[in-house]
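Coming up: subunit A.
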Amino acid sequence: MLLLSSLCFTAMALFCLAMSKHRQQIIAQEVPKLVVRFFRPAAWLLLTFTAYLSVELFGWSIGPALLFGALTMAILLLTLLLTYQAKIVPQLAILLSLISSISLLNS
Partner candidate 1 sequence: MKDNFRQSMKWFHTWVGLIVGWILFFMFITGTLGYFYQEITRWMEPERPFIEHSISNEQLIDIAQNYLTKNAQGIDEWDIYLPTVRDQNLRVGWRHAPEAGKKRGRYQRAVLDINTGAKIDSRATGGGRLLYRMHYRLHYLSSKISYWIVGFCSMLMLLAVITGVVIHKKIFTDFFTFRAKKGLPGWLDIHNVLSVIALPFHFMITYSGLLFFLFTYMALSTNLQTNENEYSEMRKEIFPRSAHLESANQPSAMLDISSLYQQVKMSWKNDDLSTIEVFAAHDINAQVLFIRHETDITYNPKDQVMVSAITGDVIPQASKEYTAAGMIHNGFFSLHEGQFAGPVARWIYFFTGLIGTAMIASGLILWTTKRKPQQMKKANGPDFGYRLVEQLNIGTIVGLPIAIAAYFYANRLLPIDMIDRVNWEANIMFISWALLLIYPALRPANKAWSEQLQLAALVYMALPLVNLLTTDKHLINSLVQQDWGFAGFDLTFLAVGACFAFAAYKYKTLHVDKKVRKPTIKQEVIKESGQGSKQGETFGNEGLLNAPQVSKGNS
Partner candidate 2 sequence: MTYLFNQFNLSSPSWAVFSRSLAAIFGGYVLATSSSLFIGQLLLNSVGKYQAIHIGLLLSFIVYACAAMWVFSVSSASKAWGGLIKLNVFLFVATWLLMQLNGVAS
């Protein structure tokens, strides 16, 4: 559950990075255009993987329900951070994805 939430958070942060308005909020320096193009597909990829993971872990019926719950929490956190502490979003996203990949490998 926490794993799902952190993956969702990272995916949503990538979506944010794909939008120029929000990118400026999060990152101070310019990002190469080529890299920017990769944010959105990467976000979709990660989201799809999270969806797959939720079904794999919790089954077809509960999995999607938990996925939406995790998404809600992740977006809530992200929206609040964007408003008040935008700068820590990238760090947090990297940290959460690291933690979740370690816990994935362990399980």
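Candidate entries met the following condition: all candidates are chains of the complex that A comes from, given by their letters.
In this section, contacts are C-beta pairs under 8 Å (C-beta built on N, C-alpha and C of every residue); 3 or more make two chains touch, one makes a residue touch a chain; residues count from 1.
Because the structure is predicted, anything quoted here is derived from the model rather than measured.
Novice: Touching subunit A in this complex is which of the candidates 1 or 2?
Specialist: 1
Novice: Quick check on the complex: what are the subunit A residues that touch candidate 1?
Specialist: Per the touch definition, subunit A meets candidate 1 at residues 1-2, 12, 15-16, 19, 22, 59, 61-62, 65-66, 68-73, 75-76, 78-80, 82-84.
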